[in-house]
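For this depiction, one protein chain was excluded, whereas all remaining protein chains were kept in their positions.
As written, the chains take the letters A and B, and residue 1 is the first residue of each chain.
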Amino acid sequence: MRPDLTLDIKNLRLSFRSWSGSTEVLHGIDLSVAPGERVALVGESGSGKSVTSRIVLGTMQDVRHARVSGQVTFEGTDLAKLASVERRALRGREISMIFQDPSSALNPVFRIGDLFHEVLKRRHPKISKGEARQRAAAILQDVSIADAERVLSSYSFQLSGGMNQRVMIAMALINEPRLLLADEPGTALDVTVQAQTLSLMRDLVEQKRTSVLFISHNLGVVREFADRIYVIYRGNIVEHGPTAAIFDAPQHPYTQALLSAIPRLTGGGVPDIEERSLSFNDPMISHGTDI
Amino acid sequence: MKRAIYILLSNPLSILGLVLVGLVFFCAAFADFIAPYPEHAGAVINFAFANKPPSAEYLLGTDVVGRDLLSRIIYAYQVALGMGLVVLLIAPPIGVALGLIAGYIGGWTDFVLMRITDIFLSIPPLVLALAIMGVMEPTLINAMLAVTAMWWPWYARLVYNITRGEKVEGYVLAAEVIGASKAHIMFREILPNCFPAIVTKMTLDFGYVILIASSLSFLGLGVQAPTPDLGSMVSEGTRYLPDSWWMTVFPGLAIMIAVFGFNLVGDVLRDVLEPD
Partner (left out) sequence: MSILNRFLGRLLSSMIVLIGVSMLIFFIARIIPGDPARIALGPRATEEQVTQMRETLNLNEPIIVQYGLFMRDLARGDLGISLYSNRPVITDLAEYLPATLELVLFAGVMMVAFGLPLGALSARYRGQWPDSLIRVITLLTVSAPAFVWAVGLVLVFAYFTPLFPITGRISDAMTIPHVTGFLLIDTLAAGRFDGFLSAIHHLILPAFALSLSGIGQAARLTRANMITTYEQPAIEMAQAYGFSEARIANRFAFKPSLIPSLTIIGLDFAALLGNAFLVEVIFAWPGLSRYGVGVILQKDLNAIVGTVLIISATFLIANIIVDFLVSILNPRIRLSENRS
């Protein structure tokens, strides 16, 4: 256990029980995020990257048929030792999350300003509506929203996808969390809009020194964003190292396949890996920079 | 199909539902053998034993002319199930055909058929059946007709909505491209996709038909004496409340048992057949 790390995952396993027996989805994952570091976890759908983020968030532990083992340490605290309520107390305050499709993640029957008010109350239970509005307007300026007042008075369906994405980034960071989980942020958006909002997000987390665990199926998207990359395949980390090392000298056959699948021009869409190869199950490759 | 049966048999509530429905069907089918006093289904008068509370001899008590309530309830299930079967054999095919045609053909056909459906749907169901019964003679056949008349529009509406959704699906377009006939597309391509919803609705409706039919006869507009009917039994019994409570309570419970059974089965069936 390293209390100096924001997030430290050791030998994480997850299995689901059902009437036909137990299925293991994570087979012992090690992963860490240092303070202020931006780490990406990359793999195709079904590889286990999203459930990993739900475990860090602490919601997967409450799912009835899920069994989580191994160690997940957040700022020196073992999540397994916390009660469900204590894990919830971390959410929205110390740990925050950005979702794939901003337009559906923002509740359509509440105004953006009211949503901000609710979120701020997680950190400051007695905050007034007016003060919440002021703070929200301030952070909306940070994500380059000029007419913050109009946005705060709007419902999500009145705003564009890119605007909603900025709102969600601002909302995720307004309570100054220590760790931001970004699950496929902006995948539902146009490629150019996604790139814009990601660069906004990068500036903001850099400025606030927020640690980020960025989850994506697309290596191309994380290249600009992440300091380090973990590649996950079928519940195992197959390769990890600094972003440059992964891109310059990918060692693992699966990483190589992922890299060659990045669409050349636009960088959007889901990369298709046409051929499955047994070599994808090769042992993990570390670029020797484990912290 | 196997999965449906597996889920139906693994859920305690649906097992209870199947048991209740089975019990009702069993009573109806073998009424002559299990009813303690089969002759009490008719116009028997037995004043010596009138108005008796439940006892070993008359398990659920006797009515105001001394007939065994249990026997009459068992025979009343025959009437109730007969009603359900007839209505559900007539109403759904009419509604389904009209819904398919309106939904698939579209245009004026759609407009006219669905406005007619709307007209039927905007009269509260029981009120429509009552009004029809009001102008006709109160017989079992007429009650069946009245309930059928209020029932088909719900199937038309259901199938219409599904058809509108399926119409733009790839498989329908493909069939159109290869020149399949309209009838083929409606009844061979689209109809099978409506079946899960239709089957679920029919299961639930079996209970509701019993419920509505008993309401009609409760108001004196359904089956006439001496044919045993749950609704008219409750109605007769209310005159002797609260002392002869068994005359209303047991027929009332009998309605509830049957409808509850169909509802339990239909409810689980819906979860299985229509997962969304």
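The rule we apply is simple: contacts are C-beta pairs under 8 Å (C-beta built on N, C-alpha and C of every residue); 3 or more make two chains touch, one makes a residue touch a chain.
Small disclaimer: the values here were computed from a predicted structure and weren't measured.
Participant: Write down which of A:Thr59, A:Thr77, A:Gln196 or A:Gln256 is the residue touching the left-out chain.
Facilitator: Missing-chain contact among the listed residues: A:Thr59.
Participant: Among B:Leu60, B:Ala156 or B:Ile255, choose the residue that contacts the chain missing from this document, as touch is defined above.
Facilitator: Looking across B:Leu60, B:Ala156 or B:Ile255, the contact with the absent chain belongs to B:Ile255.
Participant: Considering the entire assembly, which residues of chain B contact the chain that has been omitted?
Facilitator: Given the touch definition above, chain B has residues 13, 115-116, 118-120, 122-128, 130-136, 207, 211-212, 214-215, 218-221, 231, 234-235, 237-238, 241-242, 245, 248-249, 252, 255-256, 259-260, 263-264, 267 touching the missing chain.
Participant: What is the set of chain A residues that contact the non-displayed chain in the whole complex?
Facilitator: Against the left-out chain, chain A lists 57, 59, 64, 88-93, 96-97, 99-101, 104-110, 118-119, 122, 155, 157-158, 181.
Note that only the chains that are shown with their structure count from here on.
Participant: At what distance in angstrom does the C-alpha mean of chain B lie from that of chain A?
Facilitator: 53
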